[in-house]
Structures are given as structure tokens and as C-alpha cells.
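Left out: one protein chain. Kept in place: all the others.
Chain nomenclature is as follows: A and B, assigned in order of appearance, with residue numbering initiated at 1 for each chain independently.
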Amino acid sequence: MSLTRRLLGLAAAALLLSQLCACASIQPWVKPYERERLADPIMSFNPHPIDSAYMQHVFETRGASRGGDGATGGGCGCN
Amino acid sequence: MLNRFTRLGLLALTTVIFAATASAAGDAPAPAPAFSLPARGGATVDLSQFKGQVVMINFWASWCVPCRKEMPLLENIYKKYKPLGFTLIGVNVEPDQKDAESFLKQTPVSFPVLFDAKSKVSGLYNVQGMPTTVFIDRKGNVRLVHQSYVDGDENLYMDQIRTLIRE
Partner (left out) sequence: MQLKGWHAHPGRLLAPAILLAISALYCAPSRTDVLPEDEVDALGTHYSGGGQDINGISLLVRKKVGDHVSLTYNHLEDIVSGASIDVRTSGASPYREKRNQDGLSGEFLYGKTTYSIGATHSYEPDYRSNTANFGISQSMFGDLTTVSMTYRRTWNDVYKMLCVVHNDDLNYPCVEKIHDPAFGEKDMDERSYGVGLTQILTRNSIISANLEVITDQGWLSNPYREIMYANPGGGSGFGLAPEVDPSTRTSNAIGVDYKYYLFWKAALDVQYRFFTDTWGIRAHTAQLGYTQPWHNWTFDGTVRFYTQTHADFYSDLFASATQQNFESRNRELSAFNSYTIGAGAAYEFKMPYATWINKSTANFRFDHLIFDYHDFRDALLIDSAAGVPVGTEPLYSVQINVMQLFLSVYY
């Protein structure tokens, strides 16, 4: 089985596990009132979407990779 | 591979539907856990000093957007129902009071704000989300726990307060 298939299997298993657990009353290990650091804007994955969309577009038009990083770019770009 | 996942997916789906439809039995009102915490200004506030009044405890933090949004509305509720034997207690859950103080400077409130820096009371009240609002009746029992805040929840709060005041 290729690496990507294995990873997909792992991801699906993790998702399934979270589904089964979500309805049981397992206590979250980080309490809602302990989230002050995670709520800090410096911990945001994408604090400036307008800026990251531009850089993502630059990298996509200058290489073959695309996808797997969230926000979308658009258009053909440059020749 | 598709078959294996479809089977697992269907199993998960059935399990969660069962779990979701299984209803929890209604619980008899439980006494609100006692606590005493430092308040803004330095004094110590104890829950027992409000026995006989309707108490609304609001757990909040300055980093929580809906908490900040409902703060002015809570101030209005406090001013409106205080003469009728009601008190509102804000419990700030942050380990450091600096951000809370700076928020309260911009959005001042007149109801007591207590600091639960060590999350003792949050744990005691099993706070599941931010904000959490707890309604306690005149006998000291917890009657309703409300999570989060969306526009319009202040009406829900006022209905609950009116019901408890009339008892």
C-alpha cells in the first residue's frame, strides 16, 4: 500500500475515532478556560488571508505543487 | 479499500445515531458548589453571602469574543434586576489579570468581577465552553447552565431571571 494510502487510512481512522468518542462524555484535556494562549492571534494558522493567498499563488505558478495548504489561489498568473 | 471504509463509516454512523438519540434523564436541581474568590478592588467574595438572592454567574475571558460582546448587555441586566433581589457575578478565568483589567477599563461594569486565576471554580462548575452562564435560585441550587453567547441570548437570560425572582 502506498504511503499516501496509508496516511489516508490513518486520517480516516482518526476521524472515525473522534466521531465515536464525541458522543461519549470524555472530558477534553484542554479546558475551555485554558485556551487563552491558543486564542492569541499569533497562534492563528492564517492571520492574514489576503497576504497568504498572494504568496501561495506565487509558489503555485513557479512550481508544480498545489493543494494541501488550505486557502485557494486563482488564475493563470504569469508566463 | 472503498468497501472497508464504507463499512466502518456505516458502523460509526449507526453508533452515533444511537448515542445521539439516547436521551439523558432529567436531573433534580443540585446545590451550587460553594466558593470564595478575590474580587476587583481586593476584597474576597463568597457565594454564600448571596443566599436568598437569585444569582447569575458568568464565566468569561478577555480573549473570548462572544464574552466581550455580551458584557455591556450583562451590565444592563444587572442594573435592571438588582433592586428585585438579583445579583450578577462575573468570574474571569485568566491566569493573568492584566488583560481583563484593560478590557474592563474600556467596557466598565458595576457588578462584582472575581478572578479565578487557578481555574478552581471553573473546574468546580465543570465549565464546558466560553462563555458559560449559571443561574442559581434563592435556595442556592443550580437551575440552568447556558453555554456560549449569540445575539438574542440576553432575552433568554432575562426570562430565566424573572422566573427565578418570582419563586
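In this text, a residue touches a chain if its C-beta (ideal position, glycine included) is under 8 Å from a C-beta of that chain, and two chains touch if they have at least 3 such contacts.
Not measured: the values here are computed from a predicted model.
Q: Check the whole complex and report which displayed chains the hidden chain contacts.
A: Within the full complex, the chain not displayed touches A, B.
Q: Just name the one of B:S36, B:T87, B:S148 or B:T163 that touches the chain not displayed here.
A: B:S148
Q: On subunit B, what residues meet the omitted chain?
A: 1-2, 5-6, 8-10, 12-13, 16-17, 19-20, 65-66, 128-130, 147-148, 150-152
Q: For the chain that got dropped from the picture, name the residues of subunit A it touches.
A: Against the left-out chain, subunit A lists 2-5, 7-8, 11-12, 14-16, 18-19, 21-23, 26-30, 32, 34-35, 37-38, 40-43, 45, 48-51, 54-55, 58-59, 61-70, 72, 74-79.
Criterion: only the chains that are shown with their structure count from here on.
Q: Report, in whole Å, the distance between the mean C-alpha point of subunit A and the mean C-alpha point of subunit B.
A: Chain centroid spacing, subunit A to subunit B, equals 31 Å.
Q: Under the touch definition given earlier, write down the residues of subunit A that touch subunit B in their complex.
A: Going by the criterion above, the answer is residues 5, 9, 12, 16, 19-20, 22-24, 31-36, 39-40.
Q: Would you tell me which residues of subunit B are touching subunit A in their complex?
A: Touch list, subunit B to subunit A: 1, 5, 8-9, 12, 15-16, 19-20, 59, 61, 63-64, 93-95, 116, 119, 122-123, 127-130, 132.
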